Structures are given as structure tokens and as C-alpha cells.
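The complex is shown incomplete by one protein chain, all other protein chains being positioned as in the whole.
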Amino acid sequence: MTHDPERRRDLAHVGPLELYTPVLEESRDFFVNQLALREVGRDADSIYLHTWDDYLSWTIRLIRRERAGVGTTFVRAASAAAFERVRAEIELAGLVDGIDAGVRGLGEVVRFHDPDGHPMGLYWEAGWYVPDETDTPALKNQAAAFPGRGANVRRLDHVNYLTKDVPGTSRFLADVLGARCTERIVTDEGEDAAIWFNLGNKSYDLVYTQDWTGANGRLHHLAFATDTREDILRAADVMLEAGIHIETGPHKHAIQQTFFLYVWEPGGNRIELCNAGARLILAPDWKTISWTAAERAKGQAWGLKTIDTFHTHGTPVLPVE
Amino acid sequence: MTHDPERRRDLAHVGPLELYTPVLEESRDFFVNQLALREVGRDADSIYLHTWDDYLSWTIRLIRRERAGVGTTFVRAASAAAFERVRAEIELAGLVDGIDAGVRGLGEVVRFHDPDGHPMGLYWEAGWYVPDETDTPALKNQAAAFPGRGANVRRLDHVNYLTKDVPGTSRFLADVLGARCTERIVTDEGEDAAIWFNLGNKSYDLVYTQDWTGANGRLHHLAFATDTREDILRAADVMLEAGIHIETGPHKHAIQQTFFLYVWEPGGNRIELCNAGARLILAPDWKTISWTAAERAKGQAWGLKTIDTFHTHGTPVLPVE
Amino acid sequence: MTHDPERRRDLAHVGPLELYTPVLEESRDFFVNQLALREVGRDADSIYLHTWDDYLSWTIRLIRRERAGVGTTFVRAASAAAFERVRAEIELAGLVDGIDAGVRGLGEVVRFHDPDGHPMGLYWEAGWYVPDETDTPALKNQAAAFPGRGANVRRLDHVNYLTKDVPGTSRFLADVLGARCTERIVTDEGEDAAIWFNLGNKSYDLVYTQDWTGANGRLHHLAFATDTREDILRAADVMLEAGIHIETGPHKHAIQQTFFLYVWEPGGNRIELCNAGARLILAPDWKTISWTAAERAKGQAWGLKTIDTFHTHGTPVLPVE
Partner (left out) sequence: MTHDPERRRDLAHVGPLELYTPVLEESRDFFVNQLALREVGRDADSIYLHTWDDYLSWTIRLIRRERAGVGTTFVRAASAAAFERVRAEIELAGLVDGIDAGVRGLGEVVRFHDPDGHPMGLYWEAGWYVPDETDTPALKNQAAAFPGRGANVRRLDHVNYLTKDVPGTSRFLADVLGARCTERIVTDEGEDAAIWFNLGNKSYDLVYTQDWTGANGRLHHLAFATDTREDILRAADVMLEAGIHIETGPHKHAIQQTFFLYVWEPGGNRIELCNAGARLILAPDWKTISWTAAERAKGQAWGLKTIDTFHTHGTPVLPVE
């Protein structure tokens, strides 16, 4: 499966994004103290947080909900014309849920959902982050001051959703959003069990994994990028001291070769810290890498067996039948 | 100066590239032993080398010449249609030098030159690297085996050319190649002294700096990307042991925030090892960062004064009048 | 259990050391290519190897044997007088096996054995490493040139032996060798299951773990120190490409907080690459840290469960009853 280089790249990147948590303040403290995000706004039931090198006015919004999970993922169009083209594709697919002009820091948002029901929002116009006197960076080519705290995550990296229909979601990503599949896991029956799609040169931005429960709209994890692998090793010590549950890592994935650490934030959502080194997908005709069940069974790059909860924990957490 | 998001991104990346050297074998040994490239071919007067994660069949070609310098820089179009669009722009600009179907590993190449005379080649069709039994990677999403040697450079990153006409070159990059200016140095007279342009999400791929000698077609440096800053610290020890001239670094640039090491390969060409951490330009409407002469005078990010030879050494080396 | 500061420190360090392997050349290639040791001598059935910053003339000697395992561990006295004092203690304990003046690079060696039967050699006089023109270091305060290859291990760090009598070995280390116990694992019955002893400021040099088979004289692992944790992460990629069995890691031990990677060299011996950061035992009255079985059950520092083979693999490998 080779990428179609002629297909226009109409989406720039993923973000900002909404995350649900039953313990709003505890989750806020985790993102601020352990990941080094900054609180940039709040209302009755939500808090807006910003990573130090995100050009947008906010990176994630924590929303108080009874159960953890992912809210709306906003995706930015690559241009005003691209916004109209993707909007047309979404309408054609009958996935539009409405238009919203009231999202903080963004212009008009076309609200829609993926085939699995995850809420999404397409936008073009966006306000840029304006630091105040306490977080003005020393270097003008950076969004905000370097925090030098905890994991120091630079920016949002990707979202990994659970879905009960991987093939359908794959068609949606390719045909409606124009994303490209860089890697995938194929079952012995020849069906996709997990798919990694990218929008630009990053090796992936949107990931979908088969939901073992058959439920809809759940989250596997949300990931933030760090500058170095050392940031991730340090983060592990930071999580240990803070009593944050470390699920697995630091280690390296064979798939996409990402150096990773997975923790569960206080609300229960799985958060990944990731570093890709200098790896980028520069080939416009990249050939999708397919991993077999046997290859997947080998575990991570350096032989670590994949931890069981990786296949049993998602948010919202569902009652076991 | 804000990027024009509507301008189509018709170039995928820079590379492969030709480099001239008066000491072919010594230069080859440097790239193989200290940077960890692999020799993949040679003819009477040149040697083809490959970095371990370049999907193309070769990364740089060392050519025996009386004087060091840069040869042809090949740039890959983003698609077959993009190839035709850029080809038309180059013809319109009257910069075409001819068509070449004989470049190793590439399909038809449109040979042209930038306004300063640096030879370039536009291509779309390209053969991919095929490892042999001695460098087949353990992970199938990697071009070749990880060498674990010296600086372990992953891939070609960017080229920094010297030019006597920065403004003219800037128009060429924007209007003919459709590249985007992410950062620049502006003189007190308001003229560009150096410009950094990118083609995708990397913060820069092509850089032009004012040539203090007024000569044409010279090279400031060629850069390779490493996965970590630690690779660059280790590289410094490797260069020290090998007796390679370390010009400056390891340190961090304020401009583009690149962590760097500059050395002179045996042939005299300046080679940079660089690491950008997780920094990428994801904003489709990125606003060009302008640095003043005063800001530049501050030196590098952490206060290191820019070394004099950085403003006096280029290749080919010109006789001092 | 607090250290006795009055007890004189009569041993300087562990090393050199002999290692048995059934595949001499394959083991040699592993230590040279993946760990960056240098071959400095050989005879009919053995090869001498040197780490780049070992002041001694050789670091380990690989000896061809039918079965893998540890040979003689040589320990250097802190002075000529210290040599006599320790020699007297060994004689008093009735552990002397003889005197040997024929060990390469060492002066007179008092051969003895620990209570479990591991052969050891006490020496004072030693020749220093003399680099030749191919490995003379650029910096005169270093034993040999920095190899910049694979794991780049700087020096031998410690030896972890298996023993059927931990308490007896503990008394031997304290009373005969004058070593100090920095950390230990205590069973619910109050008995030591594993003990870490040091000779100077390193947190440990000699480790003994209960041998689950009840056998004598076996090896759990031999460890080499790297300068950074990044060296160990890179080493994991190097081992992966070389097809070397990675048993566990890279990860961090709770005990001693060592960042580690365990691999099995071609001969079957377990080799650890370790980094302690800036951690040293500077307190002369250090209080031994005791870990309970419950604490040990928590696994490694960041929650990784200890791999089963860590409790079932030792060399020589014994036939399962």
C-alpha cells in the first residue's frame, strides 16, 4: 500500500483537544506539575492548559465529567481553501454535526464525528498564543518560556483512539481527511487491527486500535512529545516520586520506533510521553509498513513483552460483563 | 511576513547531494568512520555514500575535484504532477540547464541552477535503498541497519549555501520552488543577510547566507541529523580522537534552536551535525522570525560568541585578495 | 547495620577478571564489536581484552572452556602494606590456594577462593596499559583512545556471583576482604538473599545472590560501566541489530538505582551495562539499606516486573533435574 502523492495534504495537524476527567483539579495538577503544561484559562467545569511550544492559545482542555475519556479533537486545515475542501468531504460523508463559532481561540468550527463516534472539529482560523510577562521566552522562535520542570513536554504529538471498526475508520481517514497510513498491524485473517496515519512529515498523528470491548468512542491514549529520550527517563523518576501509575516504559516501540513512557493521569486516561528522535517520513511515496500478529507478539523493539493492561485499559472504563 | 498556506507544497525534500573534495579517500573515510555512512558504490572519480535511515539509494556522492565545494543538490518533487508544476516554474524563470536521465538511482532529472549559480536537479522518480545481508535492519520500518558507530547520523538534514544575492535567492526559493521562509537575519538597512526556508514540517531545508567574498556558488555547510544531542556530544569526542578539526560546538543556535557541532571534513567542507529535538513547524500560517544584527551579535543561545571562521571559511576556499 | 569507619580500606578495586566461554571467537567479537573493548593479546586458548579507560594492561580474559562461567576474579590491594594485611586475613581464614607469579601484567598473586568456591586472586603490583600508535588517546588523562563504537563501555564495574551460602559469603566479604555492605535483600525469615558490597566510593563492586540450584561457584552477571544512560539506550539498538539476546532493560533498578541493560554474550554469560549517574557512597558511616521480599516483589524502580530468567539463568548452566 503506497501513499498517493497526488492527494492534496489538506490537514495541518491535530490539536487542540478536550479530555474528560472525574477529578478535574487532580488532573490539572498532573499536567501542570509532572508534564509542565501551564494553566491559561478556566471556567466552571473546565481548565485550559498550554504546552510551552504550542503556537496555539491552548493545547488541551480538561473537562469535568463523571467518566474519563476523550472529548472533541480539533484538527486544523492547511489553509482556508483546504478547510472548504475537507468540509465538503465531511458533508459528502454525512458526518457533519453542526457549526460552532464559540470555541475558545478558534474561528468557525465544523463539528463532525469519525465512523466510531469520536467527536471532532475542523477549523482554519486560530489565534496564536501570547505569553505574559511571566512566560515570555528568551528566544523569540518559541511560543512560551521553557519550564524546565518534570517531563517538559514540548507539544501535543498524537491521539490513539479505540474503535470497533478499524477498516471503516481507515477509509474515513484516507478518503475524508486525506491522511496517509504509515504503519499498520494486520491480523492473520488479513484485517487491520491497528492503523497509524499521518498528516505531514511526522510518522503519525492519528492512530486507531481495535476496541476489544466492541464499544464506541473510547480513547487508548493521548501523547505528548519531548525533545529527548532523557526527558522521558527523568519523567519516569518524576512519576515515581509523584505516585503516578507508570503502566509501562521507558522503552522503545518496534512499530514507529517511538521511545515511550505510559502513565495514567489521575482521571484515569492513559498518557504517553514520546520521542521519535530525528525520524520523519520524508518520502512522498512512503510504502505502508505492515506488521503481522507474529511480529507483534515479539513485543517491543528491545524484547519487552507488551503489558496486559495495554489491551484491557481504555477510557471511559467499561463495566466488565 | 506570514506564510501563504494556499501555495501548494510541491517539493518533498532535499537530497541526494554531491560534494567535491580534493582528497576523495580521506573524505570517504571521514563520512564512513566518523559519521557512520556506508559506501554503496563508486566509479573512477566518485564514491556514493548512504545514511542508515535514508529511503533513497544514496545520500551523498563524493566527487574528486581540485577544490572542495558543493556539486549538484537534487530536490525531490512531492508527486509526478508537482514535478511538472515546478519544472514549469523553473522554465518560466529561465533557469533550466538541461534534462538528465543518467543520474544513479533517480529518474528523469531537470538540471537547473539557483540565481547564485549553485547547480540543482529536480526529480520525481527514485529507486529505494535495498539493504544487503550485511545491513538489513532488525526493524522493517528502517532503511538499513543501525551502525552504532561514531556520530550515527540518521539522514541528510539541510544545506547552507553562500550567495552574493540573498534577496534574489529568496525570491527564487519562494516563487520558483515554493519554499517558505521560517527565519531570517535582517541587517540594520533592512536587507536579508541570511534566510532559512523549509519545504515541509522541518524548520528548514535550504539556507542561504551572504557571501562576504562576493563570489558565486559556494557552500557554507552541509548538515546531517542525529537522533539525540548525546550523539553530538559523543561525536565531539570521536572527532577529537580522529584528529578532525572541530570548528565550534557542541552548542545551541538561537536561530532555529538547533543543537550543533561543526567540523571540517578532510576535503575542507564544513559539516554540521544537528539535532532539533521535537521542534517542528506545524503552523501552516507560520510567521517568519526576523533576527536583527544586534540580536545576532549576542551569539549563540547560551551566549557563545560566534567563531570568526564561521564568517570567513566557505568552500571552495578563495584566495584572499 | 552501619559501616565500621575504622576498618581500613585495604582493597582498591575488582579486576581484571577471567570469563569462560565455549565459543571463544564469537564471544571475542561481541566484546570488541558491541561493547567496544580492544583485543590486546591472545594465546592458544584465551584472548585478553581491554576497556578504553582501564589503567591496567587488560580488563577481561576470555578462556575457551566447555561451559561458560566466571574464572578467577583478581582484586587489587590498596597498597603494598594492604596487600600483606589482606594476605594474612586470607591465610587466617584458610582460603589460600597458592602463589602465582605468572599472571599477565600482574605481580605476585595470592590465589584463594571465596566460601562458595569462586577462584580469586589478590595482587598489588601491576603494569599499566600502554597504548600503541593506533589507540593513543587525544587526552593524556585517559588510558586509551575513545572507540566511539557500540556501547563504548568505559571500565569493568562489578561482578555478581551466585552462591549457596549468602550469610557465609557476607562474613567473608566483611571480615576477610574488609568490604562494606551498602544494600541487601532480606527474606521474611530475616536471612540475606542478596548482598551488595563496596570497596571504595562506588555503591558496589562485589555482589552475591542466592543460587536457586544450590550449586557452587556460578556467575549471575558481569557488569561494565558506561558514561551515560544514552550509551545504554544506544547499546540496546546495537544488540538488536547484532542479534544479541537482550534479557531485560534498558530500565532502572530500585536497588542501587542502577540504570541497566542485560544481555547474554554468545558464550551464554549474562553481561550488564550499567550507569549510576553521579551516585556515590560518600558517607563513611553509611547505613546498609535492607529491602524486604515485598519491596523486591514490586519489581524495578519504574514498575517493570523482574524477568523470570533473572532467577533461572546463571553460568555455568546446570542441567535441570
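Residue numbering begins at 1 within each chain, and the chains themselves are lettered A, B and C in the order written.
One rule holds in what follows: a contact is a pair of C-beta atoms (placed from the backbone, for glycine too) under 8 Å apart; a residue touches a chain by one contact, two chains touch by 3 or more.
On a predicted model such as this, the values are computed, not experimentally measured, just so you know.
Touch as defined at the start, partner being the missing chain; which of C:60, C:82 or C:144 qualifies?
Answer from the full complex: C:82 touches the omitted chain.
Hey, which of C:68, C:86 or C:225 is the one touching the hidden chain?
Here the residue in touch with the unshown chain is C:225.
So one chain is hidden, and I want to know which residue out of C:6, C:66, C:133 or C:188 touches that hidden chain in the complete assembly.
C:6
Among A:149, A:245, A:298 or A:313, which one touches the chain that has been omitted from the display?
Per the contact definition at the top, the residue touching the missing chain is A:149.
If I consider the whole complex, including the chain that's not displayed, which of C:171, C:279 or C:305 touches that chain?
Looking across C:171, C:279 or C:305, the contact with the absent chain belongs to C:279.
Considering the entire assembly, which residues of subunit B contact the chain that has been omitted?
Here the touching residues of subunit B are 229-230, 233, 236-237, 239-240, 246-252, 259, 301-304.
Residues of subunit C in contact with the chain that isn't shown?
5-6, 8-9, 12-13, 53, 55, 76-82, 128, 139-142, 154-155, 157, 183, 200-202, 225-230, 254-257, 275-280, 282-284, 286-287, 289, 291, 301
Touching the absent chain: which residues on subunit A qualify?
That gives, for subunit A, the contact residues 34, 137-139, 145-146, 148-150, 152, 228, 230-231, 234-235, 237-238, 240-241, 243.
In this section, only the chains that are shown with their structure count from here on.
From the mean C-alpha coordinate of subunit B to that of subunit C, what's the distance rounded to whole Å?
Spacing between the chain centres: roughly 46 Å.
List the centre-to-centre spacing of subunit A and subunit B in whole Å, with centres computed as mean CA coordinates.
A distance of 31 Å separates the two centres.
Residues touching two or more other chains, restricted to subunit C: which are they?
Where subunit C meets two or more other chains at a single residue, that happens at 230, 237, 240.
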